[in-house]
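In what follows, a single structure is set out as structure tokens and then discussed.
The complex is shown incomplete by one protein chain, all other protein chains being positioned as in the whole.
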Amino acid sequence: MKLKRLMALGMAAVMTMSLTACGGSDDKPSDSTAADNAAASNTASSDKDAGSDSDAAGETPSEAGVPTIDKINVGEDYKDLTASIKILTNRTDIVDTVYAGYADQFMELYPNITVEYEAVTDYEEAVTLRLTAGGWGDIMFIPTSVPKNELSTYFMSLGDYNTLDQIYNFVDEKTFEGNVYGIANGGTAGGIAYNKKVWADAGITEMPKTPDEFLEDLQKIKDNTEAVPLYTNFSAGWTMGAWDQYIECAATGDPDFHNNLPHMKDPFTKRDDMTGPYAVYYVLYESVARKLVEEDPASSDWESSKGAINRGEIATMVLGSWAVNQFKEAGDNPDDIGYMPFPITVNGKQYAGSGGNYGYGINKDASDDNKIASMLYVKWLIEESPMFLDEGSIPARKDGEFPAVLEAFDGVELIANSPAPDGEEDLFDDVNNESEVGINNNDYPDCEILEAALYGTRTLDEIMTEWNEKWSAAQESLGVEVNK
Amino acid sequence: MSEINEKKSIGNIAFSIFKYLMLIAGSLVAVIPVVVCVFTAFKTEAEYQSTSPLSLPKSFFYLENFKVAFKQANMARGFLNTAIVLVVVLVLSVLMGSMLAYVLNRFKFVGNGLIRNLFMFAALLPGIAMQVTIYQIMNALGLINHLYGYMICLMGTDIISIYIFLQFFENLPVSLDESAIIDGCTYFGVFFKILLPLLKPAIMTSVVLKGVGVYNEYYASSLYLQSKELKTISTALYTFTGPYGSQYNYICAGVLITIIPILVIFLIFQKQVYGGLAAGAVKG
Partner (left out) sequence: MGKEGKTFKEWFGSRKVQRYLVIFTFMFLPLLLLLMFTYIPFGKMIQFSFYNMKYIGKRTFVGWKNYVEVFNRPEIFKSLLVSVYYMLGGFVQLALALFFATMMVFKVKGESVFKAAMFFPYLISGIAIGFIFKFFYARGYVLDSIVAMFGVAPENIPMWLQDTKINNISLAATSVWRYTGQNMILFLGAMMSVDSDLYEAASLDGANKWHQFKYIILPSIKSIVVLNIILSISGSLSAFEPPYVITNGTMGTGTYFVMMNRIAHENQKVGLASAMAIVLLIIIIIFTVLQKLFFAYVFDNGTDDESKAAARKRKKQAKQ
């Protein structure tokens, strides 16, 4: 039920970095040739840290002993450091196997550092409680409940934005006032997973480019094959929230759409060219209303759906690219699983959004030794470990290789949300929470779309009007400037 | 059981038939959801996906699911922790509940009524809404990630036992205390030597109610017992919520592993359990 939190992958909240600019920004951190790991090497960065930690002036001296993440050399620096660190994760399923394996590899490199994982059930809620109380450990996936302007209260700065932005993807998702507090555990691109064989068997030769073409294709699958055209995985909850990830980049092709949303009047209104948020929810609503989804969404089943799409019993699932590896591994037909962009065309072109998963944050109240050990481990994870390959995600490093899944995105432009303008870092979240529309953080409104379509209680237009009203009310109560 | 001389009339026979039919039906309804779970726990993945949930598994010796569940959820350790928590919490909450009830029932003092009401009112308060603050208090006192901290938390929210003991004391004559005091007993002596032994039925009641509650408690234990070595048996099951989605062959195995110990204990102490609950009921 809370799988969203467990998967860490629901395209967390904000998508930011422009991936198209991936190319030439490779400056290896090992450039800091001097192995002078101690305080001296990093006066510059520690100054910045001190500045960011304005509410904890007493911390400044200790921050001075910790380098920024770009300046630390994994495998070379601090080989004699002895520390024991604890890292929190939401992956209760693989914590003792895959993750423990990563920790073991790291501990071979750094025999004096002990890395211990702790898996947390009901991650977001439980970790938020722990944060407010303190003393939770050394590294965690930063929960979405932490607004950017509070990041420095709980996490240490890993370096300044301008430097880290050159090296890593998605850093500005956890950046506030020029300091980076979290680096993403990789990222995902938003498209649709499908079984190529089923789609071909249904007689579909060309991939759909608009919502209506997509719905027609689903109808063909229903008419010509035995497969469930579109499996919603409704009862898992997070699978419904996953629809939100398409309403920004994929539906508009505009990297600034996310930042403009809190200023927009009636963003959920239908557009004539069938783009924008409405078009995404239209696909969801109509496929349910036309009975192109599983018969009993309330008892749908995420775990077995993986095998079902692999075997061709399910034709399509609308989920981020992270899911593709799992579908391939769930049966004997890995080659049947394909990935396509969301069927919306903006001025003749298709787009896909990408965004970071949970970011690693390091406890600002940890000891210096633990901070350094944590930083070494985080850096090792995102640069040296096989994690990205294992999870099929977009790597944290800009010069890393994209997962093979995304090869299918030929001719599709992969974009990410632009960084939020200064002073508006939390504006989207504020309006989003206040309105309770809950884009990318509350599954329930999406569930309501399915319920309305299933029972025929409300039309999509009625729902979208209600969301517009809630959005306006939130803008008004927060005093946000609205562009007409 | 009362001996009733049933007249062998037709009416009585009809009543008997009706009675047994109803009891059988009731028992079946109670047991079927779990029995189905037993079947599923012994099925292989393929078997689970291809057979009806009502069909028997091919073999009742296929234990792989249990092994996976047991290992995944670290249940061996969970049992040990649960056992420790159970014993300590039951002993202490019986002591605390009965001591408090003794004072409230036997002594008149300013604030007696207020304190009773505070306890009764506490039962109405919505626990889930107060978790944030409770967590912060637990943390401030350094109670998080210690078995004793969790035990204290469980006792802190212990209102049932107090209620039961208060009820019970109403029916224990005060003359008992008086004669003991005349014999030179202190108040402590009166409580521990005279009254506590007499509380046995109420103790049984609160042990049963509290015991089932503690054994099955998963929310607080998942919050306050964080490290792996401290997990209790029900949190072990809670970890199945996410990753296993609906791999019911594993989940059912996990469910059964958690049910079996309490079921065995229950079957051994059946009489006492019923007796305990009944004692509470009569006084309630």
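Just so it is clear, A and B label the chains in written order, and each chain counts residues from 1 on its own.
Going forward, a residue touches a chain if its C-beta (ideal position, glycine included) is under 8 Å from a C-beta of that chain, and two chains touch if they have at least 3 such contacts.
What you are looking at is a predicted structure, and each value in this text was computed from that prediction instead of being measured.
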| item | value |
| --- | --- |
| Of A:T114, A:T132, A:T269 or A:N333, the one touching the omitted chain in the full complex | A:T132 |
| Residue of B:N65, B:N81, B:N139 or B:T258 in touch with the missing chain, whole complex considered | B:T258 |
| Residue among B:V68, B:A83 or B:M96 touching the omitted chain | B:M96 |
| Subunit A residues touching the omitted chain (full complex) | 1, 124-125, 128-129, 131-132, 145-147, 149-150, 153-154, 234-235, 237, 295-299, 301, 433, 436, 438, 441-444, 447, 451, 454-455 |
| Interface with the undisplayed chain - residues on subunit B | 1-7, 15, 19-20, 22-24, 26-27, 29-34, 36-37, 40, 52-54, 96-97, 99-100, 102-109, 115, 118-119, 122, 124-126, 128-130, 132-134, 137, 141, 152-153, 155-158, 162, 174, 177-178, 181-182, 186-188, 191, 212, 215-218, 234, 237-238, 240-241, 246, 248, 251-252, 254-255, 258-259, 262-263, 266-267, 270, 273-275, 277-282, 284 |
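Methods note: only the chains that are shown with their structure count from here on.
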| item | value |
| --- | --- |
| Subunit A and subunit B, separation of their C-alpha mean positions in angstrom | 41 |
| Complex interface listing, subunit A residues touching subunit B | 1-3, 5-6, 90-94, 96, 118-122, 126, 129-130, 132-135, 236, 301-304, 307 |
| Touch list for subunit B against partner subunit A, complex | 49, 72, 131-132, 135-136, 138-140, 144, 222-223, 226-228, 235, 238-239, 241-247 |
